[in-house]
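All protein chains but one are shown in place.
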Amino acid sequence: MTDRTTIDRTSHLELEHHEKTFLDSNELIINMGPQHPATHGVLRVILKLDGEKVLGTECVIGYLHRGVEKIAEHRTYTMFNPYVDRMDYVAAVSNGLGYCEAVEKLLNVEAPRRAQYIRVVLTELNRLASHMLWLGTHALDIGAITPLFYTFRDREEILKIFEKYCGARLTTHAFRIGGCSYETYDGFEREVKKFLDFVTPKIDEYEELLTTNRIWVERTKDVGKISAKECIALGVTGPVLRASGVKWDLRKAQPYAAYPDFDFEIPVGQNGDTYDRYIVRMQEMRQSLRIIDQAIGKIPDGPIMAKIPKVMKPPVGEIYHSIEAPKGELGYFIVSDGSTQPYRVRVRPPSFVNLQALDMMVRGALVADVIAVIGTLDIVLGEVDR
Amino acid sequence: MAPVATTFFFYFLSALTVLSAVLVITRKNAVHSALALIVSLLGQAALYLMLYAPFVAGVQIILYAGGIMVLFLFVIMLVNIEKSQREDQFNKQWLVGLAAAIALGALFVLVYVKGRALFPDRAIQMPEQSNTQQVAVLLYGNYMFTFEIASLLLLVAIIGAVVMAKKRI
Amino acid sequence: MLDYITSYLNSDTTPGSAGNMFWAFVYIILIFLGLSVAVIAMNWLERKILAHMQVRLGPMRVGPHGLLQPIADALKLLIKEDIMPSQADPLVFWVAPLMVVITSFTVFIVVPFGPTHAVTDMNIGVLFMLGVSSLSVLGVVMAGWASNSHYPLMGALRSSAQMVSYEIAMGLAVVSAVLMTSLNKDGTGTLSMIGIVQAQQSQQVWFIFKFFPLGLIAFFIFAVAMVAETNRAPFDLPEAESELTAGFHTEYSGFRWSLFFLAEYSAMIAVSSIAVTLWLGGWMRPFPNALSGETWDLVFSLVPGLTFLFLAAMTFYSTARMPKHPYFKVQTIGLGGFGAVLALIGVALFVPPVRDRIQDIFWFSAKVALSMYMYIWYRGTFPRYRFDQLMKVGWKVLLPLGIGVLVLTAIAGILF
Partner (left out) sequence: MSPIGTLHYLVVAAALFILGVIGVLTRRNVVIVLMSIELILNAVNLNLVAFSRIWGLHGQIFAIFVITDAAAEAAVGLGILIAFFRNKETVNIDEVDLMKW
């Protein structure tokens, strides 16, 4: 993608609009980003505008490229583990879970039950944190500044739990191949339960501010519509897909970790517009709370690490394992040549794939909608660029 | 209100008005012209105030400076002016323009000399505090029909402008 | 000369109407200073109030509770490098902020802080205020154009369309209030700001409650339109941070930017004072006829002093709660001093001659302050409108509503 854009960034934009528009010579080409308050990092969107109307977009990415996949080829399986935290840095726990489970599958080991329960609790907490951050920034983009501070206040509690558990707040590196790095600290269950009681009314508070807010509904209803068919064609996953009415969640479709043990629902929207995505994510936050509530009560006793060799040499072969990250399907494709280092690691990041839908969603909309749609896609540039 | 320093303000304002009118027709950049025109219009509004016509002055500010000039600036921004700035700004008719100006000036002088009696140097005392009320009485009394026609004219202008500027209807 | 100065003191008109230039200048300077102080205070209050709405503290470092923060900001802006883009149009770039700031200060010459506390009383007061404040859009448009950059240009286009659209609804609401002034024996209305308040006085009702709910609806239309007119949330599209980075003043920095800032806040105060004058009884105290009589007059005349004493008490409470660490010694003393100044003002406001003169100004300012608080509240609550929705609200909701209210007010005026 980057290559193509360096050659000719706007040619395909020109081709698709033969019809004459208002003051043709004054079509504006605007560079939104990489330094822009609403592009969630360093996304650069080239907008072709007719007044306020968007005629086409082109995403230029790679400003945060660190070559994570290449780095993997020169690290042992264990050494690469912390790197995945740096991809989707607001959902580092999910990244770690996906990688660890993929390698475990390659090694043919399974993490002990206790470790899997801890994993579920932490991953769902992380999903909450990610959705909270999304809600705050998305609302900020649309102009509501207050929800940002509310969500950050509550996300802080989650980060405190992470910090107590593993010492890090953002790039947690909470799991190890074969289990968890750390045993839970004293009072872990009590604190998580306290957090659940604390956060449940808070989610109502966010909804009170936004769900029936006239301006919020007008700004999000019928904005950035995408149908289920288009979603599937583009490979869009996660809440964006579910808001279009497809009941697809890897936690149910291909259960992993301890998810089969829990009872939860997959929230689904109908219209596939920004408002539905908002509702779906809000519902998902409640479902996450439900899962945590079930899991935290019955964390089994036992070891937290499976028996894995000190020097990891997976058998020759390849594996694709994907999990439901907060933003969609996060997949790891790992090829092993039998040595201590992976031959190739390919990450299927949800943000990168979802970002493809941007152009389709904003064609013919207004500039303000581009901001709303970038927000609703919930991209993290660390993950898009890797 | 007792007028203060009428002579000074008259000469100051009329100099401002006329000089900015000169700038309007000589500036290369259309935005600069518009800026000068705004100054000229505001100067005229002040002159209206000196002529005890506060309502006209208010209308001048709110409609001309606040409405029409915004429209002008809006259109200048829409049309590509960099190109038009590189072109020659004046056409070949400057001779005609000069002749017209001289002829008009001569006409004005002539009219003044011949029709001096038409300008009695008296002024009726205008009650400034009730100017708006009196204008309103005239506007909705004697000139009611004209007023309605003016509103019709505005309606036609709205429709005309929309038809002209819209891409397709 | 001294006679000229003292002769005005017993006059019962504004210095402008009395033709007394000395006092007119004094009033202009007083208003200018008061406005600057109000803008500085507003800056601090907005940040503090917004912060407390958003579960944070706001400025806390510069001075006790960040009281000196606006001054520090002003200093920073003044000594900051004033950047002009190389491709900008220097003249227009230079004139635009001046235009905005001059227009938003000029309107204050007709704002009546009291029956005699205005620079002048114009026959066309309201028209003058609306007209001059509508000139600020020219400055905005010029700023956007002169920056020679896409974001400012889009901000300028948005702003010109927005301001021109909302002016119409605003004008209709104003006309329906002006119509109410003509409901007296001789049937002559007035556009004069002082005349409008006097009309409310003689009709014994604030126009917001007149012909309920017509006055209320007109006030509502004005209240919405004035937010749009001053480019504040939720109508802050011309400077929408998340869309156009900073809209029309993206390329401005330092002193010129601070002029835009100054103009925005004084424009907010200006439109608020129009609303207060037209609908909220201007300088009149609450319930002037229901709670009339000497006793109530006395009670209400104590309110300004009590307000300041209350503020002082709050300040002293915060002073007592300051950390006892020696590091905070200067700040604690400063806060206590500030409280002492407030208390002193409060006590001074109880002295009968001062008390009588300050009454009108206090009630007017209190109503304006309430309106300013609403501005902050909107900003903390609402998301931003989209451009087409903004236009829809302006043309399809407020304009028909305004026409309807105008017609109904006229009918009600004939019937009752």
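Letters A, B and C mark the chains as written, and numbering starts fresh at 1 in each.
The definition used in the following text is that contacts are C-beta pairs under 8 Å (C-beta built on N, C-alpha and C of every residue); 3 or more make two chains touch, one makes a residue touch a chain.
Keep in mind that this is a model prediction, so the values were computed, not measured.
Within chain B, the residues in touch with the undisplayed chain are 3, 6-7, 10, 14, 17-18, 21-22, 24-25, 27, 30, 33-34, 37, 40-41, 44, 47-48, 50-53, 55-56, 59-60, 63-64, 67-68, 71-72, 75-76, 78-81, 83-84, 87-91, 93-94, 96-98, 100-101, 104-105, 108, 112, 119-124, 126, 131, 134-135, 138-139, 142-143, 146, 150, 153-154, 156-158, 160-165.
Everything that follows uses one rule, which is that only the chains that are shown with their structure count from here on.
Closest to the protein's overall CA centre, chain by chain, comes C.
The chain with its CA mean position farthest from that of chain B is A. Per-chain CA centroids place chain A at a distance of 61 Å from chain B. Chain centres here are Cα means. That of chain A falls 45 Å from that of chain C. Shown for chain C are the residues in touch with two or more other chains, namely 157. Among all residues of chain B, none touch two or more other chains.
Residue ranges on chain C touching chain B, taken from their complex, read 16-17, 19, 21, 89, 91-92, 95, 120, 122-124, 127-128, 130-132, 134-135, 137-138, 141-142, 144-146, 153, 156-157, 160-161, 163-164, 167, 188-191. Residues 1-2, 4, 29, 31-32, 35, 38, 54-55, 57-59, 61-62, 65-67, 69-71, 73-74, 76-77, 128-133 of chain B are the ones that touch chain C when the two sit in their complex. Residues 50, 53-56, 150-151, 154, 157-158, 233-234, 236-237, 240-245, 379-389 of chain C touch chain A in their complex.
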